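A single protein chain has been omitted from the complex, and every remaining protein chain is retained in its original position.
Chain naming follows the written order as A and B, and within any one chain the residues start at number 1.
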Amino acid sequence: METETVIKTKDLTKRFENFVAVDKISFEVKKGEIFGFLGANGAGKTTAMRMLCGLSRPTSGEAIVAGIDVYHQPEKIKRNIGYMSQKFSLYEDLTVLENIKFYAGIYGLTDKQIKDKSDELVQKLGLQNQIKILVKSLPLGWRQKLAFSVAIVHQPKIVFLDEPTGGVDPATRKQFWDMIYDAAEQGITIFVTTHYLDEAEYCDRVCIMVDGRIEALDTPYQLKKSFNVDNITEVFYQLARKAKRAGD
Amino acid sequence: MRVLKFLLQKEFRQIFRDKNMIRMMFMVPIIQLLILPQAANYTIRNINVAIVDLDRSDYSNKFTNKVLSSGYFKLTAFTPSYQEAYALIEKDKADIVLEIPQGFERNLTRENKQKFSLDINAINGVKAAVGYGYLSNIIQDFNNQIRLEWIQPTSLNPIPNIEVTSSNWYNPNLSYYLFMVPGVLVLLVTLIGGNMTALNIVKEKEIGTIEQINVTPIKKYHFILGKLIPFWCLGVIIFTIGLLIARIVYGIIPLGSVALLYLFLSVYLIAIVGFGLLISTYSETQQQAQSLTFFFIQIFNLMGGLFTPIDSMPVWAKVITKVIPISYFIDVMRMIVIKGSQFHDVLHHILIVFAMGVILNTWAILNYRKTT
Partner (left out) sequence: MLFGVPVVQIVLFGFALTNEIKNSNIVIVDNAKDMASQQIINKLASTDYFIIHKELLSSNQIDASFKSGDIKLAIVFPLNFNEDLTHTNHAQIQVIADASDPNTGTTLTNYVTGIVADYNAQFNKDIEIPYQINQEVRMLYNPDLKGAPNFVPGVIAMVMLLVCVMMTSISIVREKELGTMEVLLVSPFKPILVIFAKAIPYLALSIINLTIILILSVFALDLPIKGSIVLLYAVSILFIITCLSLGLLVSTGASTQQGAMTLSLVGMMLPTLMLSGYMFPIENMPMPLQILSNIVPAKWFYITIKDIMLKGLGVRFIWKEILILFGMTVFFLFLSLKNFKKRLE
């Protein structure tokens, strides 16, 4: 079955003065995929993602996201993508409901759509009793889930998640991944970076970055088979031994 | 413009939920307006004078009383020796030493002229000049009094005499509050408009919510307007509070049109908030923003003509005063509040500050990058 390619990069590079953060990476992501970007801190994952989001201009190479050239029309992509940063950027001094409504409004949903979507989200997250609570009073796990929901409030084609599960316990992480599966089922492509190597198992395909380059790209099953190991962590260690760049 | 509506909703909610900011917004103007004009009071009065009366006659006493009853002077000492009095100047206990020569009354009749010696501490040149002016007038007055008493008035003055009559317009009470309070209010509005705006945006940068905004389809001008409008409103609120305090505490009622004041305020706020925006585009941390604003606020504070006159500054300093918006507002405030200046008087101030606003905001918009 031929599925649409939603992200396509060719020799995508980002250079900062003398430092090449992302070194000629090329890959494709299909619609509905859960695509994982693994790597140590400083490997270039976040930099690569920021280019795909239109937050950072590539130094060279090509990147097409949702059919739009990232280099020439970064603003046009933004209507079709969602983003959740490491800091789960929600407004801490606004309530749960106010955050949802704000982002929905920013993305151009009509008043009726905003109302419907807010109700739906609140139901799904089980936050009916917390809608008037300021986000700063929400526990970390809830904030994460809220941030993710807000990132896809406008049904984007792709959602980019930058280390979304940092700092929470494994149970909450599992719940979070359930939400990701849900979204993928609805046809939203998930592009997620993480340094939790066990999360690689949750992805359809995994890409391992070392020193700004792609050292491996395949399904978790295939990777384990080709490296002859039984978990992704081992795969990673083998690749990382070649790494020259120290982490943060 | 729907996007703008959502942005503004969020901004105003955030501002009014920030207890610290609200407290500052009310406390800072009140405190500044109450304390600063009390400190910046340049009225020359209570001049300490030490009188060395070597004559101790009827007339020398009359003169001493005249000096003391003028209201400008305080008698620190009445010493018999010049050395003692001079030492008082050295110790900063006296500002002026006045010596009445021995045999003053007697010799004035006999020799037709006498000489008072005045030694004046001139380190503060203005205080010395004004103090001397008062004293000199008293001496001349006293002199004329004596002449009237001792000489038969003739119908024609034998000496050509030019009389200078003087009047003080707009501030007949010579109150420094009237001069300072409007200026301090300008300083206040500038601080709030510039500093608070810059810090607010940089804080968002630090938390990461700016990045989240950058990833949405919001246009640059949406974002800029979304910050400009709320802080502009805050500026107007602070200004209004300030005007009320000026009225209630100091009894200052603008002679000119209050509407004109608000017109200029509106234009000025666009420039100052734009300035805050610009600073935020050059800062990554709140500390950086704070340092940058401190640097500029210092300049505005001291070079705006608030405490020292612009006319007396050297040429290079005058150039600086011409390129900072605050000098224009301080001027306009004083013109309208104290003298009742009208629209055509301040039109060119409005135009210049408007132009500054355009430049600053444009620069900020160009500098602000959604994609780095």
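Just so it is clear, a residue touches a chain if its C-beta (ideal position, glycine included) is under 8 Å from a C-beta of that chain, and two chains touch if they have at least 3 such contacts.
Nothing here was measured: the structure is a model prediction, and the numbers come from that model.
A.B. asks: Mind giving the shown chains that are in contact with the missing chain?
C.D. replies: In the entire complex, chains touched by the missing one are B.
A.B. asks: May I ask which residue of B:240, B:286 or B:371 touches the chain that does not appear here?
C.D. replies: Checking the options B:240, B:286 or B:371, the one contacting the hidden chain is B:286.
A.B. asks: Write down which of B:40, B:54 or B:77 is the residue touching the left-out chain.
C.D. replies: From the options B:40, B:54 or B:77, the contact with the absent chain belongs to B:40.
A.B. asks: For the chain left out of this view, which of B:89, B:228 or B:245 touches it?
C.D. replies: In the complete complex, the chain left out is touched by residue B:89.
A.B. asks: What residue numbers in chain B mark contact with the hidden partner chain?
C.D. replies: 35-36, 38-46, 89-92, 108-109, 112-130, 132-133, 136, 139-140, 142-143, 146-147, 150-151, 156-172, 174-176, 178-179, 286-287, 290-291, 294-295, 298-299, 302-303, 307-309, 311-314, 316-317, 320, 331, 334-335, 338-342, 345-346
Quick note on the criterion: only the chains that are shown with their structure count from here on.
A.B. asks: Taking each chain's centre as its mean C-alpha position, how far apart are chain A and chain B in Å?
C.D. replies: Going by mean C-alpha positions, chain A sits 56 Å from chain B.
A.B. asks: Within their complex, state which residues of chain B touch chain A.
C.D. replies: Within the complex, chain B contacts chain A at residues 2-3, 5-7, 9-10, 13-14, 17-18, 207-209, 211-218, 370-372.
A.B. asks: Quick check on the complex: what are the chain A residues that touch chain B?
C.D. replies: Going by the criterion above, the answer is residues 53-57, 74-75, 78-79, 81, 83, 85-87, 89-94, 98, 101-103, 105-108, 134.
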